[in-house]
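Complex shown without one protein chain; remaining protein chains in place.
The first chain written gets the first letter, and so on, giving A, B and C; residue counts start at 1 in each chain.
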Amino acid sequence: MFFEQITGNLIQGLVLGSVYGMATMGLSLIFGVLKIVNVGHGAFIMVGAFITLWLFNTLGLSPILAIPAAFAVGMLLGLLFYYTTMRRLIKAPELASLLATFSIGILLEEVIKLIFGSEFRGYNWAVGKLNLGVTVLPMSKLYACIGSAIIALLLYIWFNKTRAGTAMRSVVEDSEGARVCGVNVDGTYAMSFAIGIGLTVVSGVLLTMFIPVGINPYMGGGYTLKAFVIAVLGGLASPYGAFFGGLVFGLIENGSYMLFALIPGVEPFALTRFLSFVILLIILLIRPTGLLSTK
Amino acid sequence: MALLELKNVTKEFGGLVAVNQVSLEIDSGEFVGIVGPNGSGKTTLFNVINGVFFPEKGNIIFDGVDITRLPPFKRAPLGIGRTFQIPRPFSSATVRENVAVGAMFGTLSKKVNVDDSLEIADQIIDRIGLHEYTGKQAGTLTPVEKKLMEIARALAMKPKLLLMDEAMAGMHPNDIDQMVDLIKKIALEEKIAIVSMVEHIMRAVVGMVEKVIVLHQGSKIVDAPTKEALEDPKVIEVYLGHPPEETHAVS
Amino acid sequence: MKTISKYYPLLPVLAVYFIMFLVGKNVSGMWQLVAMLLFYCALGQAFNIFLGMTGYVDFGYVAFMGVGTYGMAVTITQLAHVEGLGFLVITIGFLMALLFSTLLSLAVGAVALRLKGAYFAIATIGVNEGLRFFIEGARIWNGSEGLIFMAELNQILGRKTASALATFWADIMVLFIAMSAAYVTLLFMRSKIGYALTALREDEEAAKVMGINVTKYKIIAFITSACFAGLLGAASWALKTPYVFPPEVFEIHYTIEAIIIVLLGGAGTLLGPVIGGLIYGLSKYYLSIYMPGFQLLIFAPIIIVIIVIFPEGIIGMLKNRFKDTSLARFII
Partner (left out) sequence: MKKNSLTIILSCVAVFCFCFLSNSFAAKKKIVIGHPACLSGKYAKAGEQAVGGIKACIDWVNTNYGGVTLDGKKVPLEYKYYDCESKKESVTSLLGRLITVDKVNVVFAPYSSGLTLRGAPVSESNRMLYMDHGGANNKIFTQGFRYVVQTIGPATAYHEGTLNMIHMTDPEAKRVALAYEDSEFAKMVMEGAETHAKKLGFEIVFKRTYPKGVTDLTPLLSALKASKPDFILGGGHFEDGQLFNRQMADLDINSNALSLIAAATLPAFYEALTSMAEGVMGPSHWEYGVKYSKSEAKKVGMEWIGPGQDEFVALFKKAVGKDTIPDYHAAEAGAQVLAYVLAVEKANSFDTDTVRKALGDLTFMSFYGGWDIDDSGLQVGHSMVDVQWQDGKRIIVWPREARTGKLVYPIPTFAEKAKGKIATP
């Protein structure tokens, strides 16, 4: 019984983790290239969720079609915020960029609240379920998981095989060096910010495929905190490290519950959250470049 | 007894050996030039001497004390001053405050309070000739002014040994002469040993230093009085064996 | 004469607090507003000692207020049944708040202060959230049910005094905390600590080479700042607010508010957090009265504009403008 439950939890955790990983890649990409922590990360996820919701409920379009739409909207938002705000803050102290991204997050939340209201919404994309014996997996979750993996793979290919991707990698390594070698650093910054935001908005689509309820202007806060932990797991500056960080995080989150439940007199669910932050601190101390890095 | 003594010091980064088995001695009041092309390990050597990095092997003895494992902030008060290749002023503070920081923390005497160090700063600023900039924020100075300010800051520490990292790079030749004279004068008065790191401005090397240590790929290849060293075939090989662009590149 | 002139920059700070006190005391209906403004000023001043002077962004700063609140709350609930203690309980409460925030700052400082920049910010968020979930998960101090202790306060002090404490004296304590934080800030600025902090804020490696024990000075600023936060939590979130619920005292928004206040006024300046706190509190207050529901929508773009256009904050800007005038010695 115990074994069955824990296997079920781990499978669920793996599926969840892939979406979490996807939802952190944008954060890592932006940090890697611009050295800016996007504290408003969750708000962009929320935008993606509302795009899905609107397309599904109003136009009746499948969430899969929301992915390209979300990416386009994300790129536009990214370029908009880059050229109006972030561009001037790249060389500023952390304080400024942290506060700026946070304020951008609030702005998005309030605008969405003005348009859609503060109600918690959801949609119902009925595509069946997959019974695995130890647990039941709705197909929509599976699609979200597969979608995340594909996007992570595409990003990997793009990063390693294209010219723009290589430029981006060189800026991650050493922005001054890249500048000397003739990389258009400003352009790369803009591009990375836009793609980072694009990925984040897309992850909002995948997250609502995974959990299609609780869509609200303020839903992003929890995801921001999770994304921080995951990003650190994967080595803050590495987008596909973040993807694997997400997998690890999903497993920890769902796997540790059963173990904490064995301790009497505690609330195991809250302790799984506690554990994830303990892991965050340990990793920051012993291996700030992330669990998976070779350095 | 030598003021500074390095015994077989080795510093590696990953697999890369940046400083390889270097031993050297610098006497009190001596003017030494450390010469070597870009990437020869000069900056690492400096960082090992003032404690930014700890060496993997070897010992560093300063003024009779083994400082191999001492953190930088404990070495500075013993009398090791430092300037940087690209100046690193405390930008938001004024020139006066910058120099005062050196006086405040860079000496062993605990009695140097804020007021005293500001006075010391004023004196040194006068001597260096930065008087008109004293109230200016250090971040707003020109690069040359910043370099002067760094030297003033280091001198305020009352160092016995002053490590100057490419102090004259990027300066007009006239300014270099002036500055060399100034530093020499102060150093003689205060009995400061100066270790100046240079990459390619041989003129300044000749004008200032008594002894030259040449580094090549992390190892010391020559350690001799200036004139002798410049005629050494190994030095000629190191310098002429490389295409000129490389030796002129700023590391 | 010279020693007195050292304290000139405190004059505008004290003047602002004095005016606030007078307005609150004499204009009817203003005391609670003044109390809120004092809270924001005190929050800004306390945070400024670390954030402004070292440049390290502690995103989990609110955790120190949280443990301070718990220090007071736990003392009150535990000692309520002991008779005849009276105000001694409050004193013990403040001491416990100090103890808790010092212990936490030592623990966090030892761990997180080795990290820099974004890594430090994320680590401190982790401490704050982790602590909250630990209190809830391990059911410490009643877990998520929290502590509600107005009855205990009534029992200890008597109804009348307890009520006066919650509505007036707690705010006076906040005022004292704010003023002490200002005094300590100036003391730091005028001493070696201030020079060391400026140096390490601008260039940590160069500071080390200058002979500055950067870890020591970072920890000094960190603990001082944390202690003020603990006291502020004890006064404003325990005595003025007779309950503690974990999600409310570890709410990350308060850190953000503190950052906004410090940045608005000018990070690392003495007068900045006071002015920042005033402007922030007043604009919030009047926006919520005249445009209820739209504060944040108006506020967010303003903050972005301020960051981009006046990164030095209001006092930072004024400081530069009045640099060579007689006003200069008052504005730092």
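Keep this in mind: contacts are C-beta pairs under 8 Å (C-beta built on N, C-alpha and C of every residue); 3 or more make two chains touch, one makes a residue touch a chain.
All values derive from a computational prediction rather than experimental measurement.
Note that the undisplayed chain, when the full complex is considered, contacts A, C. When you scan C:Phe21, C:Phe245 or C:Phe310 for touch with the missing chain, the hit is C:Phe245. Considering C:Leu14, C:Leu99, C:Met150 or C:Ile172, the position touching the chain not shown turns out to be C:Met150 (whole complex). Shown as candidates are A:Gln12, A:Ser103 or A:Ser148; the residue that touches the absent chain is A:Gln12. Within the complete assembly, residues 1, 5, 8-9, 12-13, 16, 113, 118-124, 126, 129, 131, 135-138, 141, 211-216, 218-219, 221-223, 253-254, 257-258, 261, 267-270, 272-273 of chain A touch the chain that is not shown. Along chain C, the points of touch with the absent chain fall at residues 23, 27-33, 35-36, 39-40, 133, 136-137, 143-146, 148, 150-151, 154, 159, 162-164, 166-168, 237, 240-243, 245, 247-248, 278, 282, 284-286, 288-289, 292-296, 318, 321-322, 325.
Going forward, only the chains that are shown with their structure count from here on.
Contact topology of the protein chains: linear, an open path with no closing contact.
Among the chains in view, C has its Cα centre nearest the centre of the complete protein Cα set.
With centres defined as mean CA coordinates, chain C is found 32 Å away from chain A. Centroids of chain A and chain B (each the mean of its C-alpha atoms) stand 47 Å apart.
Residues of chain A that touch chain C in their complex: 31, 35, 37, 85, 88-89, 92-96, 98-100, 102-104, 106-107, 109-111, 114, 225, 228-229, 231-232, 236, 260, 265-271, 273-274, 277-278, 280-281, 284-285, 288. Only residues 51, 55, 57, 59, 111-112, 114-115, 117-119, 121-123, 125-127, 129-130, 133-134, 136-139, 143-144, 256, 259-260, 263, 267, 296-297, 299-301, 303-304, 307-308, 311 of chain C touch chain A when the two sit together in their complex.
Considering their complex, residues 50-52, 71-77, 82, 84, 88-93, 97, 100-102, 104-107, 113-114, 135, 153, 157 of chain B touch chain C.
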